[in-house]
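Each remark here refers to the structure printed beneath this line.
This view holds just a subset of the chains, kept in their places.
Per-chain residue numbering starts at 1, and chain names A, B and C are given in the order in which the chains are listed.
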C-alpha cells in the first residue's frame, strides 16, 4: 500500500519544492528545468516518467535530428513516395495500386544482455511498426554484426540471436529473405542486431498514427502490461512516492510471437472492415509514446484512464504502467459505433482489448489514476518538442594516419600457388564464408511468395499473383569502409544495396537505414555520424531514391572504444514480373561471363587486407553513383529482355568471391582469363565499386555487348561457365569440392 | 463440379493461405474452416496446414488438437474423410491419435529450413496416387519439431503394412526414426508429413519445383471420380 | 491456494537430444562424474481451494490427456511442499 499521497497534478502544483529524481531517470538538469517551464509547475511523477522516456536519445533523436534533417531537405523528387519520414515507417508506391512499407530498426543492447529474447523482441517491434501503417507484413531481414568469430562470447551471442530471430519470425509466418552477418572484434561488447520488415497494402489502406475526432475511443489491445523494461520508473515509484522497496522489475523482455501473430491477424481484419481511425504500436516508451504521439499527431486532445489497462502484475504503479515496454501491444483509435465490432474481432482472435480512453476536443493529454488526474500535458511537448542537441563534432586526429596507412603497400601474392591459397583462405574466412548454417534456421518459404531469398543478392517477394508484381530488398553496410571514411562508407553501403537490388532485376525505389554508432558525446563519433548522414543524404539525392525512414542507435561502445561507424542501408526495389528475376547461380555450361564496370587497384578496407594481413587502413573504394545507376539500368534491361541468365554483384572479397559463390550455388565451375591491362591479383581481389558479373547465353552475346557499348558501360569478357573447377588461366585451378568445403565448413565448425 | 477441400485455420496457423492457393492451383475449391467451428461446411476433404498453432507452446499441435473443429475432424476421419496434415497438421494428427507415434524437437535442436529430398513409399493413399511408388521428389521442409518417434512395435507395424508414406533421402533433417517423413493410417485416408507440398506447386516460387502438386491433384481426382 | 507440480519426462527409451547436449557440454565446463542428463518439463499449477484426492485425480487426468503426450512421455503429479532447498 502506498503511504505517501498520490502525486496528482493538484498535489504537484501545491508542492513546488519537491525534488523529483530526474537525474536517475536520465534527464539533464536543463531538460528538467525545461519540463518545469513547459508545465508552469513541477511535473508529477507520471509526467516526469513520460518526459524522461520520450526525451531519451532513443525516442527523441536529440543528438541526431539536426543531421537527419538532410534526408528531408535533400530528398530527391520521387513520385513513389506516399508517406515519408516521421511516421512509423515510410510508404512507397510500387504500382498497380499497391503500396509497400519497410523499415529497419536496431535492438543491439538487449541482444547483448539476452541474445535470444533481445533479438526476438527486435523482430516483434519492427513488425508492429509495419502493421501500424495498415500493411500486412510479408518478409523480414536481419543485418547482424558480431565480435570476432572465434571469440568465446560470440558462441554465446550469435546462436542465441539467430535462434531468437528465427524463433520469432518463423512463428509469425514471415519469410526471412535477407540480411547480413559480419564479424569484427569491434563489435565484441556491442553486437549489432538490426531487423527490418516489409509490408504490403493497397493505397487506400494506409493508416497513420493519429487520434482525431472528439469522442473516438482509444483501445489498447494485445498482451497485458507487465513490469518490463521500466528501469527508471521503478526508482520514481519507490523513492519518491512509496516507501516500499521497488519490486523486482525485469530488465529483459520476453517475446510472445504467438500473441503477435494474433495481433497481426486481428489488426488486419479490423483494417479490412475500416474500423480504425488511427493506430500506433507500443514499442519503446510504451503507453507514454503511444498516447502522446497519437494525441499530438491528431487534432484534439486525449483522456486516458490508466486503471483500465489490463495488467500482468497488479503491483505496478501508474508511472510504471506508463513506461512499461511490454511487448505485443497496440493502440487503436476507433469511432464509438465501431467499438463493439472492433472488440468482437479481438475476441475472435482471443486478443484482450480494452477501451482505455477517449479523444477530446481539447488540446491536452490527461491521464487519470484512481479517479485523480496524474498527467495534464500538451502532448506535442512530450512527443515532438524534446531537446535538440548540436553536439560538437570533429574529425579525429587519427583519421589522417589511418588513411595514410595504404593497403596498396601490403605484400601481394607472388605466384599462382600463393594466389590460390589466398583465394581458399578468403572464401573460408568467417565474413566471406557461407552463412547457410544461420539462414537455414529461418523459414524462407512461408506465405508462398518467396521468389528469391538468401543467398541471393536481394530477397524478392511476389505481391500480386496475377501480374507477377514483386518487390526486392537488400541491406548492406561495411563498417571497415566507413571507419576509413564515413562519408564514402555510407555511400558505399547505399551503392551496394542499390546494386544488389538491381542485380536481381528490380528497380531501386527507396531507402531505409539503421545508423549504428558509438557515443554522440565523443566528438569523433559525432563527426563519423555527421559524415555518414551527409554521405547517405547526398547519395540518395543523386540516385533518386528517397530515405523513407530509419533508426539511429548510438552509444554502441565498450568503455572508450566505439564500434566502427556502421550505417546499414536497406534499398527497396520493384519488379513488374518476378518471372524475370535474375538469380546468382550459374545456370548453364558454356555461358559467357562478363565483368561489368571498371576494376582499379582498390584494397583499402578490403576483405583481402583483413583476411590475409589483418589490416585496416588507406581509403575505401571510390564511389561513382552515376556509374551505379548506369550499371543498374543495364542489369534491369538485361533481365527484362532475357539477355542474362545469372548475375552477381561484386563487393567484399571482389570478383573471385562472387565467381565462387555463383559456381557453388549452380554446381558449375568457371574458366577465367585475366583481362588485358589487369594483373591477376587485382582482377581477383580488388573491391572497386560499381561492378557485377553476368552470365550471357551465347545467343545473346552480340545484343548484350551492343547494349553495354551503346550506353557506355565497360563490359569485359572474362571467361565461361564450365566444368567442376574454378580456374584462372595460367594461375591456378580449384575443384568445386575443395571450394565448397572451405566455404561451407567454416561457420558450422565455429558454432555448431 | 470440383471438389471442395477445407483448410483449417487455428490461431497461429501460418500456411493456411498457401494451402488454399495450392488447392486452387490444382483445380479444386479451397474452403476456409475456423478452429472454433465444429461445422466442416460439407467439404470433401480437410487439410490441417503448417504453422505454430497456439505457439506450439505446450507441444507442437497439443493445444490445437482440442479445438472444436477437431472433434468433427476426428469423427469424420474415422469414417473415411480424407485428411492431410502438413507439418503442424501432422503434429496435430499424432496428438489426436489419428496417426500413431509422436513428434519431438529436431535432434540438432535448431529450426531447419531446406529443400528436402524424399522418396514416395506409398502411392496408394488418398493423397499420393499421382505419384509412383519409389518416386524421388524434393519438397521444402521447415520445422522445429520434426522428429518422428514411435515405439518399436508401432514402427514395425508401420513398415510391415507399408504405412510409411514418405522417407527422407540422403539426409535425415531431424532425427526421425527410420527416416520417416510421413505416414498414413491403415485406411489410407489420413496422411501426415513434415515437408510442405503446398510450397512446391509453382515454378519460380520457393525452390522453383512443383513436386508437391500431386498431393492436391491426387485427392482431386479421387474425389471427382468418386 | 496450493501448488501442484506436474513433471513430464520423455520415456527412457526415447532419445533426448537436449539432455545429451547438456551432458556433452559438461566436460568442457569442467564437470565430471555425471553419467546421464535428461531434460523434461515442469508445470506449476496454482489450484484454488483444497487439493484433495478428487482434485489430484482431476489433475492426473489433465496431465495424462494434455500436459503429457503419453505416447512419448511419462509424468508425475505431486503437491508441492513448502519452499524447497532454495537456489
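Here, a contact is a pair of C-beta atoms (placed from the backbone, for glycine too) under 8 Å apart; a residue touches a chain by one contact, two chains touch by 3 or more.
Note that the coordinates shown come from a computational prediction; the quantities given were computed from them, not determined experimentally.
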Number of copies per protein chain type, counted over the whole file: A x1, B x1, C x2
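Quick note on the criterion: only the chains that are shown with their structure count from here on.
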Centroid spacing, where centroids are CA-atom means, of chain A and chain B in whole angstrom: 36
Between chain A and chain C, centroid-to-centroid distance (C-alpha), Å: 41
Interchain centroid distance [CA atoms averaged], chain B/chain C, Å: 31
In chain A, residues with contacts to at least two other chains: none
Residues within chain C bordering two or more other chains: none
In the complex with chain C, residue positions of chain B that touch it: 58-59, 62, 66, 94-95, 97, 100-102, 104-109, 149-151, 175
Chain B-touching residues of chain C, taken from the complex the two chains share: 10, 13-15, 17-18, 21, 66-67, 69, 71-72
Chain B to chain A touching residues, read off their complex: 11-12, 14-15, 17-18, 21-22, 36, 50-52, 54-57, 110-114, 140, 142, 144, 196, 198-199, 202, 204-207
